[in-house]
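The structure's right below; bear with me while I get my questions together.
The other protein chains are all here in position, but one chain of the complex has been omitted.
What follows is subunit A.
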Amino acid sequence: MSGFGNAFSSSIGKKFIMGITGLFLILFLIVHCGINALIFINDGGLTFNVGAHFMATNWIIRAGEIVLFIGLLAHIFQALRLTLENQKARPVKYAVNDGKANSKWYSRSMGLLGTLLLIFLVVHLKDFWVVSRFTGIPTVDASGHEDLYAVMKEKFQDPVRVVVYILAMFSLCYHLLHGFASAFQTLGWNHSKYNGIIKGAGVWYSVIISILFAAMPIAVYFGLIQ
């Protein structure tokens, strides 16, 4: 071993990658959720379209988008690799295993929750990202910006899509409930004075982000906003 040696190939190093990319995606969700929540200003999406236009045209954001995809792919591939390794670490399973006696179901189901989120992400990217980047947004709003909000209103007329989005937000909530505090633990950021704050912030973050996201298709479907 020399220099950084097996820094990222060891079991702990691989977990560092999960933790760092996880925290990065957590930061991304704040931006994503914040801009989308502009629809609740209830001005027919005018402010939201300004935000969307900025995100689509600013070169720093576009460069960040590439980093985001790299982070997301790293998170997914590392998770797959770790899961396969972990399965190899116990080739013979227990006949009886009382997992609920010692841990939360969602902490044991991060792979399943993550897979559900990945499937949702394919649907979600096809719904909005592909439209805004490639196929083009068909209309413009009163201020002359591309009307991404109109796309949103049209997509969320479909009740099946609304249900899929809400279920995905349940997966997101539980994935974050474990992931948020877990990332801090993995990176060694454990301190008796801050542990309570980290755990509390994790719960609040997971619940608020998921509820806000889930509220968007619900509000549009039931016509609660303009």
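Heads up, the rule we're going with is that a residue touches a chain if its C-beta (ideal position, glycine included) is under 8 Å from a C-beta of that chain, and two chains touch if they have at least 3 such contacts; residues count from 1.
The rule is short, and it goes like this: contacts and distances are computed from a predicted model.
Enquirer: I want to check something: the complex is missing a chain, and I'd like its UniProt protein name from "ABC transporter permease subunit", "Fumarate reductase", "Iron hydrogenase, subset" or "CO or xanthine dehydrogenase, Mo-binding subunit".
Expert: UniProt lists the chain left out of the view as "Fumarate reductase".
Enquirer: For the chain that's not shown, point to the residue among A:187, A:201 or A:218 touching it.
Expert: Residue touching the absent chain, from the options given: A:187.
Enquirer: In terms of residues, what is the contact footprint of the unshown chain on subunit A?
Expert: Residues in contact with the chain left out: 1-7, 10-16, 82, 85-86, 88-99, 101-104, 107-108, 110, 178, 181-182, 185-190, 192.
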